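Of the protein chains in this complex, all but one are displayed in their positions.
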Amino acid sequence: MNNLKKLSEILNGRLEGDPGFEIDVVNSLDNAGPAEIAIAVKPEMVTGKINAGALVVKENSGIRYKNLIYVEDPFIALSILISHFLPVERFSYGIGKYVTIADSASVGDDSSIGDHSYVGENVEIGKNCEIHSGVIIYNNVKIGENALIYSNVVIREDVVIGNSVVIQPGAVIGSDGFGFARDKSGKPLKIPQRGNVVIGDNCEIGANVCIDRSTLDTTLISDSVKIDNLVQIGHNVKVGESTSISAQSGISGSTEVGKNVIMAGQVGLADHIKIGDGVMIAAKAGISGNVKDKSIVAGIPQQDLMSWKRSQVILRNIEKYIEKIKILERKMEEK
Amino acid sequence: MNNLKKLSEILNGRLEGDPGFEIDVVNSLDNAGPAEIAIAVKPEMVTGKINAGALVVKENSGIRYKNLIYVEDPFIALSILISHFLPVERFSYGIGKYVTIADSASVGDDSSIGDHSYVGENVEIGKNCEIHSGVIIYNNVKIGENALIYSNVVIREDVVIGNSVVIQPGAVIGSDGFGFARDKSGKPLKIPQRGNVVIGDNCEIGANVCIDRSTLDTTLISDSVKIDNLVQIGHNVKVGESTSISAQSGISGSTEVGKNVIMAGQVGLADHIKIGDGVMIAAKAGISGNVKDKSIVAGIPQQDLMSWKRSQVILRNIEKYIEKIKILERKMEEK
Partner (left out) sequence: MNNLKKLSEILNGRLEGDPGFEIDVVNSLDNAGPAEIAIAVKPEMVTGKINAGALVVKENSGIRYKNLIYVEDPFIALSILISHFLPVERFSYGIGKYVTIADSASVGDDSSIGDHSYVGENVEIGKNCEIHSGVIIYNNVKIGENALIYSNVVIREDVVIGNSVVIQPGAVIGSDGFGFARDKSGKPLKIPQRGNVVIGDNCEIGANVCIDRSTLDTTLISDSVKIDNLVQIGHNVKVGESTSISAQSGISGSTEVGKNVIMAGQVGLADHIKIGDGVMIAAKAGISGNVKDKSIVAGIPQQDLMSWKRSQVILRNIEKYIEKIKILERKMEEK
């Protein structure tokens, strides 16, 4: 029984339409059928092809439809609706088959360890964690409560993970930092990496991400940091709260990234620099120096986004400007 | 018994040389010995150092050698010759050790599951598949016939894979899309990702590739798509038939890529854009908007390849042009 009145209440929204209209499920705008609800962000998205029974939209979005729920933030509404209609089933319970758990390790109540996983000496896993299959947890790792760790993740020794952390498959936490001295002949000599990684609460770590352990201290991922797939975090890096790092970006050693930073995809940060709070970095940017709080930057090396965009317009027309120079030279000769 | 007459027939080629000459194996041009065959693409590659017993070349390539087989496409010939002389041995038969297969799962005739692999509830695996070691297949996954899935691959719940798909080691199919709303305080709130991934027939997925599941619908990889190592495919992406994506490229959420597109390495595509059919994208390009059918593009953001190349020549000489401007200014002052 999920009529629009109830859904409107769940979403803390304002209903315009039939309160008794029954909804089966949430779906995408393109695919939602007559008994389904979808979110719509812009009026032009609501074409004649839309068949949804009801839409969730932002107040003052100008969208018109037979059944509407107005909300403050449609993306938050989407999150709530998916959790409501399509809750994720727990994958595993208890301890699976072919599992190794060291005698000195502790696993909290209601936590599960999937098949073929390995839990090393002195590991502490909190309550209500779900560790899937093929997960390798080295010695002395600490994991808080409610962790969801997907298959084939590797967590190296001494790593500390907070509460409610999600780690997608194949991620590696605590690999050695890339630190080498060079002897007189130029041969690289390994600097052993004996620090650790600390991950705060409510973080998400994407698939096949690599987070290197510090040389001597801690590589720090603060609370609520969200890291997309195939991201590289170098040794001794510090990432501030609620920062979001998109796919295939990389942060070089000892760099500090502030709070609420948004890094788009394939961004690179040089080593030993500081990125301020609230900074936004455009896709593919290469940042070679410090960036002040709330800056919006793009380019290699970075510059202010607006000035980068103006430069790009000029560069697209650079042939015309070169032509102008040539004309000027000719005219100058003639005079 | 692989004499040149027989090989010429297998390759549907035209022989110029000794039909009875026996060949042991195919090898690279540099390393092929007197009883070996190699392909050569350009005349300048055939130097005095070449020892091959015979060469496969394209008609009208202008290459001269003691024994030649002329073919329409030397690369297709190479594919045929390697399959002929160096067939891949099947790695495994039957069900290995320490394997979990859920009672509700089905595994087709002549399919094998390697050691330490996991097959979840309701999984359906077709005939003649080869699943190697440490492969984790979550619930409700469907895999067609003739799949070749290398070790430590993870396939998340509800993923659908067609016939004759090859997945290299460490790839992750169906990881959560990177979708977060932000609450008023700026804290990220996860939008659960409950769609799936569908992979067509004859696809190849590279090592440590990540393909995210859709939020509510399907992330689609169409038939004959070839994906190189360390590529990232975001949620809700659609990739058209026979498209080829080189290493370390990334496609952001909801972007649609046409058929027969060729993406070089380290390319990035922004979210919610459309790339037409037959488009070619140069290495390292960053594509921020729609691209028309059959375009050839380069740069960040993208522009036509030829105009990008002309711009690059100018930029390499930009100091000279700036000097010209200064000279013009001086002369203008003088007049």
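To keep things simple, chains are lettered A and B as they appear, and every chain counts its residues starting from 1.
The definition used in the following text is that contacts are C-beta pairs under 8 Å (C-beta built on N, C-alpha and C of every residue); 3 or more make two chains touch, one makes a residue touch a chain.
From a predicted model like this one, the values you see are computed outputs, not experimental measurements.
Of the listed positions A:61, A:122, A:175 or A:290, the one in contact with the omitted chain in the full complex is A:175.
Among B:168, B:219 or B:252, only B:168 touches the chain that is left out of the view.
For the options A:67, A:219, A:232 or A:246, the residue in contact with the chain missing from this view is A:232. Taking the whole complex into account, chain B touches the unshown chain at residues 26-28, 30-31, 73, 75-76, 78-79, 82-83, 86, 88, 91, 96-98, 114-116, 132-134, 150-152, 166, 168-170, 204, 206-208, 224, 226, 228-230, 242, 244, 246-248, 260, 265-266, 283-284, 300, 312, 315-316, 318-319, 322, 325, 328-329, 332, 335.
Against the chain not shown here, chain A presents residues 98, 100, 116, 118, 134, 136, 138-139, 152, 154, 156-157, 170, 172, 175-176, 178, 180-183, 186-192, 194, 208, 210, 212, 215-217, 230, 232, 234, 236, 248, 250, 252, 266, 268, 270, 286, 288, 300-301, 303, 307, 310-311, 314-315, 321, 324-325, 328, 331-332, 335.
The working rule: only the chains that are shown with their structure count from here on.
Note: centroid distance chain A to chain B, computed from Cα atoms, is 25 Å.
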